[in-house]
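Shown here: the complex without one of its protein chains, the others still in place.
When the chains are written out, they are named A, B, C and D in that same order, and each has its own residue count from 1.
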Amino acid sequence: MDDQIVRVVSRIIIPFIQVYGVFVVMHGHLSPGGGFPGGAILGASIILYTLAYGAEAGSQMISHSTSKWLESGAILLFVAVGLVGIAAGQSFLTNQAAGFSMGELGNILSAGFIPIITIAIGVKVASTMITLFHTMVDKEPH
Amino acid sequence: MQVLNFILVVFLVICALAAGHTKDLLSAVVIFASYSLVMAVLWLLLQSPDVALTEAAMGAGVTTIMFIAVISRTSRMEK
Amino acid sequence: MLSLHLPVYALLAPLIAALILPLTTDGDSRQLRYIVGGAALCATALAAVSLKGTLGGDVYTYYFGNWIPGVGIEFVINIFSSFMSLVVVFISTLVIFYAFRNITHDLAQHLIPYYFTLIFLMLFAMVGMIYTNDLFNLYVFMEILSLTSCAIVSIKRKGRNLLASLKYLMQGTIGSVSILMGIAFLYMVSGNLNMSALAELMPDIWQSHSINVLISIGFILTGFGIKAAVFPLHTWLPDAHSSAPTPSSALLSGLVVKIYLFAAMKLLFQVIGVDIMREVGLQLFLVLFAVSGMIMGSVFAIGQTDIKRVLAYSSVAQIGYIALGISLASPAGLNAAFFHVVAHALMKGALFLSAGAMIFTTGKRNVNEFSGMGYRMPFSMTVFTIGAFGMIGIPGFAGFISKWYLGLAVLDGGHPWILLIILLSSLLNAMYYLPIIIKAFLCHECETVPSVMERDGLPATMWVPMAIMAVLIVLLGVFPQLLMNITGQMPHLFL
Amino acid sequence: MKRAFLIVTLGGLLVIMSYSFIQMPAIGSQDHPAYNEIAAHYIENTVAETNALNVVAVIISDYRALDTLGEATVLFTAVSAVLSVLLIAHPKPLKKRKENHHG
Partner (left out) sequence: MIYSFWIQILEHVNYIGAACLFVVGLYTVVTHNNFIKKIIGINIMETSVFLLFVSIGFVHGASPPVLTLGDTGGPFVNPLPSALILTGIVVGVSITVYGLSMVIQIHQLYGTIELDEILDTEESKDDSPHA
């Protein structure tokens, strides 16, 4: 994996991939896309970084403990959003009636908790893909 | 449109058969990746862009990377 | 108002525990035990309190996000779902406490938080599967359950575990894809995923698209048959259940397979309906599979020497009993099946936990090496004996009651020949349980010194769960009305 | 022999499934039973009820959000399961990684 060309090219394109991934996540409720593909794209950018610079550098960029926190935190955020509904006197995972701001149709900040949940899914999918890949290529020290 | 649909479905079945038939696991995985991509195109044709995008990112992208990571750590040929 | 959300809290408690476990603890700490034990007790308490609201026979529904059923997801909380979720959570809690010490025997320290994470995720999935009233939601919970139940087998990382777990994963995934295919067939003709709505539409669908419904029944029954290890599809079970760590075996044998039977039951009775089942003649078909499982499971168990393999094959036979009760499709049959679900969960739990305690202390797994075990580990062997007597169906233990009621249901349903098979199966059960017990307690050759250690030297987290299970088996055998009063209210929800 | 039996069984399955499929309305026809009032409900009420445009995203994150919670849990389960099979106990990983992280 000591290839200078791969490193230079991936250093150039990784920011673009990440921007695209963030775009897909953020516009999930307005255009095709959403948490799953956006998170997978974000995860793929880190996987590309790992492929170009080696497993050591990749696990330094997103360390194991960081991704552990991201994984649990994303679902906890999801559950917390759901519990807001109960706190507001409605059911679990209630959107409009629980007092989430609906915003203006077509804006990024609209549709109540849908963007929050999309971001949670995106973070979850991305961190999962990174952890899985790092675990798979992590060899036992001989 | 129906003709393209038909061709894609036939291609899918051929890909599935080929992925089962080839002895080289790496080829099988690459055939499987192309299967996933064709599936994504078919879903785009069936007007489900969300599913197509997800399949292209997850099925053809991440799954293939994982398969190749495993093949690089195990053996490449099927006996 | 608060009690309305109790089922959701009972669902979320294990999930949140599973999420924070890998973050806060690293293996053998006191902190881990506090979090795990606290969460398990909390889930049990929540399930128990949510049962209180339904004891009078009330049924209420929980709409997630306040969406109408069909558009959103719906939970149905009735006496069946709240009581069965209490059973699941309670027995899991006992097993979790048992696992604190026992699992250190099998696992490296850095894996222990993940083990409990997986168990809590499994609890989440089981409770969700019992409550849900939506087909696709059922599928999602089912996938969590099948992944976790494979993972708590493979976590031991021995060759046998990995092979058994991979086999389980392959067959289980074929099963779940079959179920998803069945759901697709149902969705195709109805456009609805809500079970109650589907049940209302079912007569019309049966008129217009009977072949789709038939194929769907075929796929769904095959899938659940694989996952619940109904006789000819049971091949993964003995490997997986015998090689797993002891707490995993107790959970998998005692609870997980039954959850799939419950789900199959929901689909058969609440979606397809008894009338269509009778019209197709499905009942006799299912009875045949159940009966052959009752016999063949015991026959296979006789030839085994590994104690946990004996217990695993015995599960195949006991699943046959439950499936028989269900496929009779009469109130008496369902009542007997529900009673046996609880009784078998307790008995198989007691058997696996006591066998695990003996393996934990002596390292012996082969039943031929068990001579004199009754002197060396009297407490564990007594619990084992109580469980085994229950399995055989000796009066005074819980297993007898369920067999008795099953026999009555069989006579009631007009299949008297099955009574002979129940007797034969009990005889076969006795053939492989009694030699173990006799060898353990009546050993003339071996010079055995009675154990001087109190309760076999087991830590309290291990012997207390075993004792609770043994006491409950005897209690249910002597006072079956305690449970019958509750299970008796369930059959009318299905028929 | 075994393989021939398998092929015959699977072929039978294929024929039965195809037979039942042919009874259905053609692909894309609007009188398909699945294209019912629930699908219409999603399309018609999405903007009014949730103020978002992508109906599929609304379904997965609002109407059927519990499915998505379950699905995120499936991913979490997969990570826990893979770590339980493959995680290696590094001698002193925490300290070293933390230093690198801050430095």
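The criterion applied here is as follows: a residue touches a chain if its C-beta (ideal position, glycine included) is under 8 Å from a C-beta of that chain, and two chains touch if they have at least 3 such contacts.
Because the structure is predicted, anything quoted here is derived from the model rather than measured.
Undergrad: Who does the absent chain touch among those shown?
TA: Taken over the complete structure, the missing chain's partners among displayed chains are A, B, C, D.
Undergrad: Per the definition of touch given earlier, which of C:33, C:157 or C:415 contacts the omitted chain?
TA: Considering all chains, including the one not shown, the answer is C:157.
Undergrad: From the listed residues C:55, C:177 or C:302, report the one that touches the chain absent from this view.
TA: C:177
Undergrad: So which bits of chain A touch the chain we can't see?
TA: Chain A touches the missing chain through residues 31-32, 34, 36, 105-106, 125, 132, 135-136, 140.
Undergrad: List the residues of chain C that touch the chain left out of this view.
TA: 136, 140, 143, 147, 150-151, 154, 157, 159-160, 162-163, 165-166, 169-170, 173-174, 177, 180-181, 184, 187-188, 191, 193, 363, 365-366
Undergrad: In the whole complex, what residues of chain B lie against the chain that is missing from view?
TA: Chain B touches the chain not shown through residues 2, 5-6, 9-10, 12-13, 16-17, 19-20, 25, 28-29, 32, 35-36, 39, 42-43, 46-51, 54-55, 58-59, 62-63, 66-67, 70-71, 73-75, 78-79.
Keep in mind that, in the parts below, only the chains that are shown with their structure count from here on.
Undergrad: Please tell me the distance, in whole Å, between the geometric centres of chain A and chain D computed from their C-alpha atoms.
TA: 18
Undergrad: Averaging over Cα atoms per chain, report the distance between chain C and chain D in Å.
TA: 26
Undergrad: Residues of chain C touching 2+ other chains?
TA: Where chain C meets two or more other chains at a single residue, that happens at 15, 19, 22, 64-65.
Undergrad: If a residue has to touch 2 or more other chains to count, which residues of chain D qualify?
TA: 54, 56-57, 62, 65-66, 73, 76, 78, 83, 87
Undergrad: If you look only at chain D, which of its residues touch chain A in the complex?
TA: For chain D paired with chain A, touching residues are 47, 49-54, 56-58, 60-62, 65-66, 68-69, 72-73, 75-76, 78-79, 82-83, 86-88, 90, 93-94, 97-98, 100-101.
Undergrad: Contact residues on chain A for chain B in the complex?
TA: 24, 32-34, 36-37, 40-41, 43-44, 47, 129, 132-133, 136-137, 139
Undergrad: Considering the complex alone, what residue numbers of chain B touch chain D?
TA: 48, 50-51
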